[in-house]
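Okay, so here's the structure we're looking at.
Only one protein chain is missing from this complex, and each of the others stays in its spot.
Chain nomenclature is as follows: A and B, assigned in order of appearance, with residue numbering initiated at 1 for each chain independently.
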Amino acid sequence: MIKDLVNPTNFNLMVSKVGDVLVRALDKPLGYAINWGRVWSLWPVHLETACCSVEFGAASGPRYDVERFGIIEAFGSLRQCDLIVVQGTVTRKMAPRLRMVYDQMPEPKYVIAMGACAITGGLYIDSYNVLPGVDGIIPVDVYVPGCPPRPETLIQGTMLLQEKIKRSKIK
Amino acid sequence: MSKSDDRSLGNIKSKPSPTVASNKDLPSISPKQGETGSIASPPKPSSDNTSVQLKSEKADLPQFEKGIIDSLVSKYGDSVKIIYVRPLRIKIEVPSKDIVEIARHIRDESGFDHAESVSATDYPKTGDIEVIYHLGSYTRDDLSSHILSLSTRTDRNNARLPSLIGIFKSVEYHERESFEMVGVYFDNHPRNDRFLLPEDWADIPPLRKEFRIKGR
Partner (left out) sequence: MSDQEERISETTRLGLEIVKEAEEDRLMTLSVGPQHPGSGHFRFTVKVDGDYIVDCDPDPGYVHRGEEKMCEYRNFIQNIPHLERPVIHDSSNITYSYSLAVEELVKIDVPRRAQFIRAIASELNRQIYTLYWLAIYGIFLGHSTMFMWPTGDRELIIDLMEALTGARVTHAYNIPGGVRNDIPYGFKDRCLRQVTNFEKRLKEYEDIFYNNPLLRQRTEGVAILTKEDAIKLGVTGSVLRASGIPYDIRKAEPYDIYDEIDFNVQYLKTCDSFARAYVPLLDMRESCHIIRQLLDKMPESGEVRAKLQPNPKGPPGEAYRRVESGRGALGYYIVSDGTPKPYRVKISVGSFRNLLALPHLLVGSKLGDMPSVYWSLNYWPVEADR
């Protein structure tokens, strides 16, 4: 079995096995530290799907200043992001793109569904071009209700997410 | 799932007189007093009852607006059908085969130089689709508050109209939108294809009346 793993074609497999072993060994002593790092450096993807993005912009403004809570202002490259805030309505045209963006982000990644539209379809539930909620295409960690949610609600939502990360096992 | 929404507006087309009569005294539009132009000659009497109706109400018609359409009526005669003339708003209906020529005349002679919007409306009762070009003017100060609605009709089973893109460049995206939302094919338009809807849209155009949205 060891021989199989050392074979260069199975290199990826070996890395993941070694990784698993490491994770199991390190979870107890280092888990807290690693999660602490993750909690305070959530980098959201800059993907705006609809009008809730206005309140997201206001949340990174000087009055609400989400950077206090370790969420850094939305950033350009999604290769270094670990949080995706779905800001409102996801239309049928946007849905594949949203999934594509989600798939390109490195693990671990978290999803916040912001606004009634992202949760159930909201006001646009009977529109022909709107998905009834994003949880059909990506797994959601925290739901932030409102239409649009006030920035305070968004901040509370991210704090809930931080709670969740703190309690989770590291991967 | 009520069928009550399928009511159509057929009466607007077939009996234009009540529309004109009921809408001529709208309070909320403020006509500009200083703008009344020269006293224009009454429109040519023609056989259809629109003009008869207009003639009998001549005294109430805003003079300036009537001046604008008079040149059209005198040139194209019967093919221009006046739906209503209110302060600041004029609506005419022309047959689809003449629309390009009349639009050119409107641009060159009457001074309307851009299209504000193009709306296509589906009337299943009368079996046709109405396309309205709302034309405005930036160049002529006295026309800046006026909207000329140039409308035409086409059969809804074979909806095809000549495109006005050669006359008004500004209709490009509006016509493209009308094509995908109501399904009117515009001849000579460079791109009759997807614009706002998803690439894999495989249903009938959504603004047709027989397209029902879910749960209703």
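List of remarks:
The rule we apply is simple: a residue touches a chain if its C-beta (ideal position, glycine included) is under 8 Å from a C-beta of that chain, and two chains touch if they have at least 3 such contacts.
Keep in mind that this is a model prediction, so the values were computed, not measured.
For the options A:Val23, A:Ala58, A:Ile137 or A:Met159, the residue in contact with the chain missing from this view is A:Ala58. The hidden chain makes contact, of the residues A:Val39, A:Ile71 or A:Met94, with A:Met94. Set against the missing chain, the residues A:Tyr110, A:Tyr124 or A:Tyr143 yield one that touches it, A:Tyr124.
Among B:Ser79, B:Ser96, B:Thr126 or B:Ser145, only B:Ser145 touches the chain left out of the display.
Residues touching the missing chain, restricted to chain B, are 4-5, 7-9, 11-12, 18-19, 22-23, 26-30, 88-89, 91, 113-117, 119, 121-122, 132, 134, 138-139, 144-145, 147, 149, 168-170, 172-174, 177, 181, 194-198, 206-207, 211, 213, 216 (touch as defined at the top).
Chain A meets the missing chain through residues 45-51, 53-55, 57-58, 60-63, 75-76, 78, 89, 91, 93-94, 97, 101, 123-124, 126-130, 147-148, 150.
Criterion: only the chains that are shown with their structure count from here on.
By the touch criterion given at the top, residues 91-93, 125-129 of chain A touch chain B in their complex.
Per the touch definition, chain B reaches chain A in the complex via residues 197-199, 203, 206, 211, 213-216.
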